[in-house]
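Take this structure first; my questions come after.
Removed: one protein chain of the complex. Kept in place: all other protein chains.
Chain IDs A and B follow the sequence of writing; residue 1 opens each chain.
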Amino acid sequence: MARILVKTAERQIPGPARGIRSPWPGRRNRMALQLGWTARKLGRLGIVLVAVSVLTFGMLNGLPGDVAYVVGGVETTPENIARIRQDLGLDHSPVIRYLMWAGDALSGDLGHSYLTGEPVMASILARLPVTLELLVISQILALCMAIPTGVVCACRCNSAADRLINGIGFATLSIPSFIMALLAIYLFSIRLHWLPATGYMPLSAGLWKNLRAFVLPGFSIALIEWVVLMRVLRSDMITTLQQDYILMARAKGLPPWKVILHHAFRPSSFTLLTIIGLQIGRHLGETVIVETLFALPGIGRMLLKAIYNRDYLMVQGGILLITFGYVTINATIDIAYAIIDPRIRWRGANVR
Amino acid sequence: MSADATARGLGPGFWLPAAWIVIVLAAATTAGGLPIANPDRIHWEAMAAPPGTAANNVDSTESGGDHSSPGTFWLGTDAMGRDILSRLVYGARVSLAVGLVAPLIGIFAGGFLGCIAGYYRGHIESIVVALMDIVLAFPGLILLLAISFYVGANLTTLILSLGLLTIPAFCRVARGHTLVLAEQAFIDAARLAGAGDMAILFREIIPNIIIPMAVYGLMVAAFLIMAEGALSFLGLSVPAPTPSWGAMIAEGKEFLEATPHISLIPAGLMFVTVVSFNLAGDSIRSVVERRESQL
Partner (left out) sequence: MKHPAPILTIDHLFVRLPARQGMVRAVDGISLKLMPGKALGLVGESGCGKSMLGRAIMGLLPKHAHVSEHSEIFFRNRALHRMTGKQVRKIIGKEMAMIFQNPMSSLNPVMKIGRQITESLNHHLAIKKKDARDRVVQLLRAVGIGAPTQRLGQYPHQLSGGLCQRVAIAIALSCDPALLIADEPTTALDVTVQAEILDLLNAHQKKTQMAMILISHDLSVVAGRTDETAVMYAGQIVEHAPTAVLFQNARMPYTRALLDAIPRLSDTAHADLKSIAGNPPDLVDTAPGCRFSPRCPAARTKCKTKAPPFTHINGTRYGYACWYPLESHGAWPMPSCTAAGGQ
């Protein structure tokens, strides 16, 4: 969520200061520059990951009172307290404890819940596929809405259709995801009886049944998501359509749909692709709400349940893993983008 | 066409949403003096009443001189028989407190950091940017959940943590503008005239970034109202009896089939308010942009 703020923040900044990378100075240096840049990016990723883990650790351990009692819950026994003290190494100094905890976490051990006895890492991993499926389906649905509307808006820019779609988009961005989900339930499930509001089916129950359970939750995210994608595609495509090679394609006598599909779409879709990657990370937050509303057994719902139950180790592990996933996805996309961005190549070509 | 729009300045696209925000704000601040029901009072005989239900049989209740009893439940009652209109008015206090106060934290702290980073560059800038990256590393809602979980939820911690969340964004806006401004000739002129760094920051740079920061603040306000709504929808915002829009929507979701108004009315209200903030910000921004492009 904070990231969308930053994305919109970028729009507020006047041209020259926006994060424009300067074109690569020369071909020979390009590789070295790329490697250096990637290394710096990876270094920063490492620092951020350490900071995130310290913060996550600090949140629990900075709580007032005895951590053992906090973790153990209200109705715990003295033996239990002793065991927790032992498990968490509460007799050691916080620094040692952090190192022990981080070491365990690196080897895949995030401890286990003292309320349910489940190991934290295993229960998160078991729920990961549901969350990932939700994210992927919502992105696909969002793309299905964003591509046609974005193309129409770009080709008929400033027309009535463009204004209408953009107006709808503007309004949709003012609907928080929980209201969108609620409206989806109300309309499609309660009023129209098209789809069930809840009732997760695992993939083993059949692909169709499984997908059916994801349609409404996916739409709830996609309905908000498509606006961002549509805007990105629209503005990139408007730029593309002014390029000389579009005029050239039209001069070949190609019909408009061919010009758009073969010549304009691909060069306009690079930013779209990056944004999709970033958005998947962004929606890790939304999944908490959507999974809860639609009773999907994913990470978000697990995290919220743990919060309600004050299951501290589960919450700690959940936050750590979600944040790690988010940071890593974003960094990977950043690096991959810089390496494969063809526009850097073209810019180099134009300079030559 | 564009010339007309400039001549008009801020059109109805700004004044209508602005008027709505003022109305909501006025209602929220004067809630105690408005002729509306007590938001916590339970009307046993009118549970989940639809909008417009007359409440005349309610007046004969034991509480005698309760002048806050309404004649009509204009927006109906919720599942516990509480007047929705008055709960909305009181709930607006939470939403607006969050939406209007939390961005101030972001504007001051983020603006300060951004100006310093953009003006001094070098190590200060690297440190600020790195710090902001760490805050941004957390998915926003997850960070909010964590804070409200560990620190506990009340209005103060809510405003503080939401405000904290907006610092990186404001910081980036401020830094971007400062970077551009610092290159301009009038900054050099001020420096040649003997102005110190602080004088330049406060007299030349800050006045020039106030408008973009304020415009952005409106959009952040819209975002924060939604974020607070999400938190209170999950029951992690202000504690239970205090009315808040998100909680009202959550309370009604079990009764969506029979009495959808319990959820949908607060949802609609939240939407209109959020749209208003967005529209107001957007219209100011486009006017500012048009003026700048004409210079």
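In this section, contacts are C-beta pairs under 8 Å (C-beta built on N, C-alpha and C of every residue); 3 or more make two chains touch, one makes a residue touch a chain.
These numbers were taken from a predicted model, which means no experiment stands behind them.
Hidden chain, full complex: it touches shown chains A. Only one residue from A:His112, A:Arg231, A:His263 or A:His283 touches the chain missing from this view: A:His263. Only one of A:Leu134, A:Ala249 or A:Val288 touches the absent chain when the whole complex is considered: A:Ala249. Where chain A meets the omitted chain, the residues involved are 243-245, 247-255, 258, 262-263, 266-267, 342, 345-346, 348-350, 352.
By our rule, only the chains that are shown with their structure count from here on.
Taking each chain's centre as the mean of its C-alpha atoms, chain A lies 24 Å from chain B.
Residue ranges on chain B touching chain A, taken from their complex, read 130, 133-146, 149-150, 165-166, 168-170, 172-173, 175-177, 179-180, 183, 212, 215-216, 219-220, 222-223, 226-227, 229-230, 233-236, 246, 249, 253, 256-257, 260, 263-264, 267, 270-271, 274-275, 278-279, 282, 285. On the side of chain A, the complex with chain B involves touching residues 1-6, 8-10, 12-14, 16-18, 44, 47-48, 51-52, 55-56, 59-60, 62-63, 170-171, 173-179, 182-183, 185-186, 190, 281-282, 284-286, 288-289, 292-293, 303-304, 307-308, 315, 319, 322-323, 326-327.
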